[in-house]
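The other protein chains are all here in position, but one chain of the complex has been omitted.
What follows is subunit A.
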Amino acid sequence: MAVVSTPPTLERALPVMDNAEVLRIRNDFPVLNQLVNGQPLVYLDSGATSQNPLSVIEAEQEFYEQRNAAVHRGAHHLAVEATEVFEDARQTIADFIGADYAETIWTSNATEGLNLISYALSNAGLWAAQGRGDAGLKELALNPGDEIVVTEMEHHANLIPWQELAFRTGATLRYIPIDDAGSLRMDLAGGIIGSRTRVLAFTHASNVLGTITPVAELVGLARKAGALVVLDACQSAPHLPLDVKGLDVDFAVFSGHKMLAPTGIGVLYGKQELLDILPPFLTGGSMITTVTMERAEYLPAPQRFEAGTQRISQAVALAAAANYLTETGLDRIHQWEAGLGQRMVAGLESIPGIRVLGPAAGQERIGLAAFDVEGVHAHDVGQFLDSKGIAVRVGHHCAQPLHRRLGLTATTRASAYLYNTTHDVDQFLDAVAGVRAYFRA
């Protein structure tokens, strides 16, 4: 298996992606080659979970066939090999997001990563109150009067952990609203992010609206306020080049299963100086230095935040997935998917009775589109599309407040990835055009 990253200069020199290349890419994804309800599968639900290329499936299989052992313990050959590939995988992911090795922490998924940050922060308050740990923890602790700021477009995973952190610490949760078109009210952001703000958590790319948030502007406001910045990179890490240091965020999270890897593995990035002093979230084996019957001392990051036996094969598979994306070129993938997103929106806008959420055709969006069909519930839309072999997501996409704000309870979402052709999008649009007639809406 090739594990060579493509140098950026070569990446730019590659031609833009086209359907012919995508058809070759599809050969790497066995699951895509099947009939659903008698029709070739059109998979447009990668925003929920992506499919796995053979190199990822084989990486996981190879680990179990040749190297399976617990990492960071045992002196035997397999344990050494398993530890090597596990830590090599960490370096691969660190390179993939522009982080340092020790700043790259394995989690189960982005949700766990966000809970980890929020619990580490409330633990910081508990530790500081008892004079435990680094003196800097006092600065990280949240207290009544402090504020946590999110946006109205967040996935529940980047909302509820902050609600609960506010509950545990007495801090107040605030949010930057969106307008009717789904755009972040940046004109209000400056008045919301202020001296009381301790944490600003927001999504890099909306899983419903498809918008890319103005990270630099938000980070600028947070820096001025002295707030920590947490970036939900679930819909960006798989689809566009991510440089966490370039973006200057304090924390970032994403899930492996949305970027060609298996379920059960995710990544938390955190700045070294923060990870070094933050108390752990989960405690137990593998993350300690000295343990007595009374107390324990903890290892520095990354092990500090990786209690218990780790997700080893999944980490190895995630590195294979990152290599697959890097070899294809994330700039090229982003450009291709943006084109598919535009094709979706332009097509949907031309169908009577369809309301697309988020930016109109011609405006920037990633390769997904959520929409409402007048007179037909999203669940029925999804069933109709499934009968034609087209897989989409229906429901609130874990963003109830966003849907409520837009006056909806459920929508249909099509989300593309590097293995989708323009033909897939056209099949989808043809099917959507028949929905209202079928349900006589």
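Here is the rule we go by: a residue touches a chain if its C-beta (ideal position, glycine included) is under 8 Å from a C-beta of that chain, and two chains touch if they have at least 3 such contacts; residues count from 1.
Heads up, the rule we're going with is that contacts and distances are computed from a predicted model.
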item	value
Hidden chain of the complex, named as in its UniProt record, picked from "ABC transporter permease", "Sulfate adenylyltransferase subunit 2", "TldD/PmbA family protein" or "SUF system FeS assembly protein"	"SUF system FeS assembly protein"
Among A:L126, A:L299, A:A391 or A:A410, the residue in touch with the chain that has been omitted	A:A410
Option from A:G190, A:P214 or A:G395 whose C-beta touches the chain left out	A:G395
From A:W162, A:F384 or A:Y417, residue that would touch the chain that is not displayed	A:F384
Residue numbers in subunit A that touch the chain omitted from display	376-380, 383-384, 387, 394-396, 409-410, 438-440
